[in-house]
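Our next item is subunit A:
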Amino acid sequence: MTAMTKLKGLATVAGFAATLFVGGATVASAEDITLTMAVPDWPPTRIMKKMFDEQYKPASGNKVTLDVDFIPWPDFYTRVNASLTSGEQKYNFAVSDSQWLGAFVEGGYFRKVNDLIDADPELKATMEQMHPAVVAAYSTYPHKTPNYYGFPQFPDVIVTYGRKDVLCNDEEQAAFKAKFNAKLPCTGEEIDDMDWDMFEKIGQFFMRKKGDKLAGQVLDDDFYGIAYQAGKGYDFSSMQINGFIWQYGGNTWDETQIPTGQAEGVVNSEAAVKALDHYLRLIQYMPPVAKTGTMDIFKSDELFREGKVAMNLDWIGLGEASLDPKSSKVSDKLVFGLMPGLRGADGKIIRWSNIGGQPFVLTTWTTDAQIKEAMGFVKWWLSPEIQHQFAAGGGQSAIKSVYEDPKYVTYRPWNRAWAASLDWQKDVWHVPQFFELLTQQQDQFDLAITGKQDAKTTLDNIAKFQQNLLKEAGLIQ
Partner candidate 1 sequence: MSTIEIKKVTKRFGDFTAVKDADLSVGPGEVVCLLGPSGCGKTTTLRMIAGLERATSGDVIIAGQRMNDLSPQKRDIAMVFQFYALYPALSVGQNIAMPLHYEKLSKDETDKRVMNVARIMHLTDVLDRMPGQISEGEKQRLAVARAIVRDPNCFLFDEPLSRLDVELRHSMRGQIKEVLTGLSKATVIVTHDQLEALTMANRIAIMRDGLIEQVGTPHEVFAKPANVFVASFIGTPQMNLVEADLKSFGNGKAAVRLAGNDIEIAADPAVSRLKPSKVTVGIRPRAFTAASEKSGDTIAAQAELIEPMGAETLIHARTSAGGEIRVVIPREMKVKIGEAMHLRPDPKQTHFFGEDGKAVRA
Partner candidate 2 sequence: MTSTTVPAAPPAFTAFSPDNWRLALIAGIVISAVAIAALPSGVAFWITGIMMALVAIAATMNAVRRRYYGGLLVAPAIAVLFVMNIFPLLWSLGLSFFAYQSNQQTIRFVGLNNYIKVLTNDLAAKDNWAALTNTAMFVVFTVAAQMVIGFLLALLFSKQFPLRKYLLILVLTPMMLSVVAAGVFFTYYYDPTFGILSYIMREMTGEQFILMDNKAGAVAGIVFADAWMWSPFVMLLVLAGLVSVPKYLYEAAAIDRVSGWRQFRTITFPYIRGLLMLALLFRTIEAFKIADLVILLTKGGNDTMTISYHLIRIANEQNKTSEGAAISYLMLFMVIVLTNLYLYLANRRTQGN
């Protein structure tokens, strides 16, 4: 080895070491602004990043880079929570679930954006165009107060996924008529008018064993009527159960009721017990995985896509996979409608549901220069043209002018249920204790779902826990 090659080798090694040391750190010059954003890794965020890269031109003329950290969904909270609470100060923007707001606002991580909205009439107008349910859920803390923190990234609601091929089959229609003296819902409109009783009948009707006939064909595996979320993880039963409770006239505690609101007597009210009982009663018509407490939103979606159930209640956000023939056996047999409701004495359906979806928020350590660019980005994102593009690419928009545009329903088959659903969406607590409340509630619901305790005990336990916890936190007096 000559001295020269030795030197070269050394230089290479040193260069590599330097790369290792510096790692991913980016060197920014004066007019380059980088916005770092923590988002869950899924199409609605991927498409946002793509649209930004392809189309966004900042009005300021600065070179703005959106550095998006796509974090897989299962670890998203863990990553974001650890980053925020440890003081890593890594992200300027974070997509947040609506329930997280309180925890991170109280911790001082999420920046209040009222001043930014007020300073910009255009943005203020856009916010006023936003559906109030979405604003309340995604932006406000305490819930429903005019303290704004976030902007919708992907708003979401639960809708009914149905299978046209079995629902509209003549034989099945006739058999259903014969059995229940009612019309088996087949079209979107018929599904829109479906109440829980009808949903239950459909569940019961489509319970088939291997070898039975379904829509004229012999089944090579068991078939089940219905599916909805009944899993122990995260919020994978509360989001459905809350809908039942509200429809029955029951209530949940949330911070809008401070200081007089109580958990005991409210959370475990008679109406709520009846609602939970109703929810539990339908589980028998679901695939057997529901008995294990792992029937989450993904499992029910998977069962539906694999053609194991006739109907599924799930978030719109999971819809794309059903449409894709590669991941769905029912991609050409889909029909969508509203989530069922409870038929009231007047024959009208009482509707309530828990809103899903995520806002994105600004963090408190974002600098003024970054905020300026960030607001430019937000305005661009919420502009009707971009919202239309987003919806066309599989997203949803909560801006009135967008979702009321006749074009909107043509983007995706479930969009016909979108605008109507928005009106009866509610959200749960946004308090910092949300995860404790949620975890305990999910644990209790799981016991009920897996048949280990009845609805009354379940709700009593939840009420008692919430009462204690919230009292300790000074939220209940």
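What to note about this one:
Just so we're on the same page, a residue touches a chain if its C-beta (ideal position, glycine included) is under 8 Å from a C-beta of that chain, and two chains touch if they have at least 3 such contacts; residues count from 1.
Candidate selection criterion: all candidates are chains of the complex that A comes from, given by their letters.
The model shown is predicted, which means the values in this text are computed figures rather than measured ones.
The candidate from 1 or 2 that touches subunit A somewhere in this complex is 2.
For subunit A in complex with candidate 2, the residues that touch the partner chain are 77-78, 81-82, 84-86, 103-104, 106-109, 221-222, 231-233, 287-289, 291-294, 303, 306, 308, 432-433, 435-436, 439, 443, 446, 450, 465, 468-469.
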